[in-house]
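Heads up, this is only part of the complex; the chains shown haven't been moved.
A and B are the chain letters, set down in written order, and residue numbers restart from 1 in every chain.
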Amino acid sequence: MSDPELTHLRVDGSAHMVDVGSKSETQRRAVAQAVLVTRADVVDAVLTGDLPKGEAIGTARIAGIMAAKQTASLIPLCHPLPLTRITVDIVGSVDRLTVTATVATRAVTGVEMEALTAASVAALTLYDMIKAVDKTAVITDIRVLEKQGGKSGDWRAEA
Amino acid sequence: MSDPELTHLRVDGSAHMVDVGSKSETQRRAVAQAVLVTRADVVDAVLTGDLPKGEAIGTARIAGIMAAKQTASLIPLCHPLPLTRITVDIVGSVDRLTVTATVATRAVTGVEMEALTAASVAALTLYDMIKAVDKTAVITDIRVLEKQGGKSGDWRAEA
């Protein structure tokens, strides 16, 4: 069986930003997640602690939203896209914080990378806030949960 | 037991970029990793495939190096630091690609976030190159492997 074709590489193996000029614009949406695994007491401190208005979650959310808009500056072969919606949700459960990012656009290519970037940077921002109290935290399970729109149609990850 | 203190939040719970003005500059170094889990045939295509000079690995490496320099723009409460060294290594093993990033500085605060950002963005760049052939790939096990310098001294993650 031949190797799978990596579309970001040309026949000679060199990288390029692929030509999407002839693709038609459609509504596209992607949902991605990232999970920060730490300790239960740390999750508690992030979510509420003793504080009436702790901004840890809000800070991570804004970082994720702003990062989604920087995706084409961070990922070399991504196309710049006019994002029409970005939401970042963060929920805690025992020893972990799960970030879910939803990104939409009306464009010629999909927004999985934007959703993944938003989720990853939100999780890194949470990590930054807890690293002084837990050196051993791990960010895990970064993946696409679902995507809509485009030629390949709708898709949803298995649970 | 009281909740652990999140230093990026002030007494009233609001976020700030903490004052490091009175800390002294020392040599600091951090090593972090991120792992992209996919299929063995995809790893093979990334690493070499049939191509004499496939640039997939090099592209991800450069993305990671450039992202390290953007850390303070991405992570809201990170201090801007004059990075003195960035290396990104990527090795494949069966069904996974492991990114290891090493960052150094001579500064008043550490570079764990820079190393984590480099590793994460390199892994996201690899994901971008394989997503057309594997929708179910996952980035996992993003964590700090070791750090040197600063008041808290040297530290190495357990294997």
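Keep this in mind: a contact is a pair of C-beta atoms (placed from the backbone, for glycine too) under 8 Å apart; a residue touches a chain by one contact, two chains touch by 3 or more.
Source: prediction; values computed, not measured.
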*Full complex, copies of the single sequence (shown: 2)*: 6
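Just so it is clear, only the chains that are shown with their structure count from here on.
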_Equivalent-chain rotation between chain B and chain A, CA atoms, steps of 5 degrees_ = 180
*Whole-Å distance, chain A centre to chain B centre, using C-alpha means?*
15
_In the complex with chain B, residue positions of chain A that touch it_ = 1-9, 12-15, 41-42, 44-46, 49-56, 58-59, 62-63, 66-67, 70, 73-78, 112-113, 116-117, 120-121, 123-125, 127-144, 147, 155, 157-158
